[in-house]
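And then subunit A:
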Amino acid sequence: MGKVLMKGNEALAEAAIIGGCKFFFGYPITPQNEIPEYMAKRLPEVGGTFVQAESEVSAINMVYGAAGAGARVMTSSSSPGISLKQEGISYIAGAELPCVIVNMVRGGPGLGNIAPAQSDYFQATKGGGHGDYRVIVFGPASVQELVDITMEAFEIADRYRNPVMILGDGILGQMMEPVEFKTTEIRSAPEKPWATTGARGRQRNIINSLYIIPEDLEQFCQKLQDKYEAVAKREKRYESYFADDAEIIFAAYGSTARICKAVVDQARQEGIKAGLIRPISLWPFPDEPFRRAGEYAKAFLAVEMSTGQMVEDVRLAVNGHKPVYFYGRTGGMIPAKSQLYEEMKKILEGGNQ
Partner candidate 1 sequence: MKTVFKRPQTMTEKQMHYCPGCTHGVIHRLAAEVIDELDIQDKTIGIAPVGCAVFAYDYWDLDMHQAAHGRAPAVATGIKRVHPDNVVFTYQGDGDLAAIGTAEIVHAAARGEKVTVLFVNNTIYGMTGGQLAPTTLVGQKSTTTPFGRDENHSGYPVKMTEMLSVLDGVSYAARVSVHNPANILKAKKAIKKAFKAQINKDGFSIVEILSTCPTNWGISPIEAVKWLEKNMIPYFPLGEFKVPEEVAR
Partner candidate 2 sequence: MAKGRAIILENRCKGCELCTTACPQGLITMSKQLNALGYHPAVVTDQSKCKGCALCAVMCPDVAIEVEKEEN
């Protein structure tokens, strides 16, 4: 199968369909409208259903219903809309339901703007909604990676009966890149004996997150924790780019990581031992490569399109062994390669930025 030039949002939607998505519920918000629009046209072609909901709140609850009924289902939105979905996401996790949620991150807080950002990392990885739960979060850095991860996302969601979030910065959704769909055969959902289909010939199934007795709720939360431990064992992903012998290691994900790669390339050309560790799974966070690098590198520089969110997880992983610096632009501003290069030089020349 050859490569096709596609816009990130549309490629993601096609990948979701190949991944088995048969139901999409969403609401328009910039910069992800191409996703519902693509789904509206394409889902009926594969026997699926698209519904434009009246709000992001309604959409996530439609997802909750469809997921509980056994379907592979997705919603997408952007930052303020994802805020609206938090209660629903908590319910989905609490009822142990699978689904895929896409966030094409824009400037915040509040209405912010429609320019790209990475300022929803906390929201995605540290909760967002109430209660002791986790969302499995991926931060792709190219349209190809967006496609590959989305194709797999429904299977991961089904495997763990948990929401999976694809955190794209707004650049990723809008950019066009050549992309290859490694398979075009549409995957089907597995049998789900726990789903509601009408209790013909079996005990009734109840989709629920209410455990009114404290002992029961604690036991359930522990069950979720055990599940998350299993996820952490298996789903941590990252890319190491010239980091094995690096003195200064960039930590970045998504589009920001691509800029950092360009800085690493330039640095290496000039004999500077720079490298990049690029988390691909944001939860579970790939702490191990950072911990190892903390033994030999001199310093880390986390770069984000935010005022500093992922950097906290880098610091946790490095655990005080080496300094972790931060450089960020926010509000839709994109870090410039030259500026990052300067920051790197300042660190290497000793002392704080």
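Following the convention adopted for this analysis, contacts are C-beta pairs under 8 Å (C-beta built on N, C-alpha and C of every residue); 3 or more make two chains touch, one makes a residue touch a chain; residues count from 1.
Keep in mind how these were chosen: all candidates are chains of the complex that A comes from, given by their letters.
Here the structure is a predicted model, which is why all the values come from computation and not from measurement.
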By the touch definition at the top, subunit A has one partner among 1 or 2 in this complex. Which number?
1
For the subunit A and candidate 1 complex, residues of the former touching the latter:
23, 25, 49, 51, 53-55, 57-59, 61-71, 73, 87-88, 91, 95, 196-201, 204-210
